[in-house]
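Step one of this worksheet: look at the structure below.
Removed from the display is one protein chain of the complex; every other protein chain stays in position.
Right after this comes subunit A.
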Amino acid sequence: MKKYYPSVRTLHLYFGLFISPFVLIFSISVIIFNHPGLINRLNPVQNPPTVKTKLDKIPYDSTDLQTAKAIIRKLNINGEIDFISKSDSSISFPVNKPGLKTFIAVNTINDSVLITRKQEGTLRATTYLHSMPGPHNASIRGNSVFLKIWRILTDAVVYVLLFLTFSGVFLWYMLKAERVIGLYAIALGVLFFISILLFIF
């Protein structure tokens, strides 16, 4: 077992350093998710004025997602199209990026467009990233390049985090001086975990 110690330690250190900024994003966003009132006071959402414009002809005959993508290309806007609402005379959809929400409403009869923005700021950017890709709108989720990359990164962070827990337990076990107090820490953690789940369920 001892012969693996140096290589496990090296991997634990490098992988841990790499994912630490992402763990920061996930941790800070938890606090923001849990205390939205506080965040609204610290970092209020800014609403710049709505922009009205007109589009050249848009190909409305393809899929809703392709139409929405064609619209944002013409408007020179990029981001993740969240969901699409369509009626006989309009198509509207939010285009999101971390910290910035843009809502686009197109009148398909006269090709006029209303663009509404919400600048949500850095703290809410972390919550957006935390909740993406998430369980909703799976059929169109990942229609932007950044979210495709983020999807891979979030998975990688989780798998690396799991590796860090196993390698961390191994590294701790090899340190004889920390064994007893470490066992107490595990026991305390297990006790707290079980108690809280028993309370909830």
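Keep in mind that, in the parts below, a residue touches a chain if its C-beta (ideal position, glycine included) is under 8 Å from a C-beta of that chain, and two chains touch if they have at least 3 such contacts; residues count from 1.
Just so we're on the same page, contacts and distances are computed from a predicted model.
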item: Chain not displayed: protein name in its UniProt record ("PepSY-associated TM region", "FeS cluster assembly protein SufB", "Ribose import ATP-binding protein RbsA" or "Membrane protein"); value: "PepSY-associated TM region"
item: Contacts of subunit A with the absent chain, listed as residue ranges; value: 10, 13-14, 16-28, 30-31, 33-34, 36-37, 39-40, 78, 97-100, 122, 125-126, 129, 133-135, 138, 146, 150-151, 153-155, 158, 161-162, 165, 168-169, 172, 175, 178, 181-182, 185-186, 188-190, 192-193, 196, 199-201
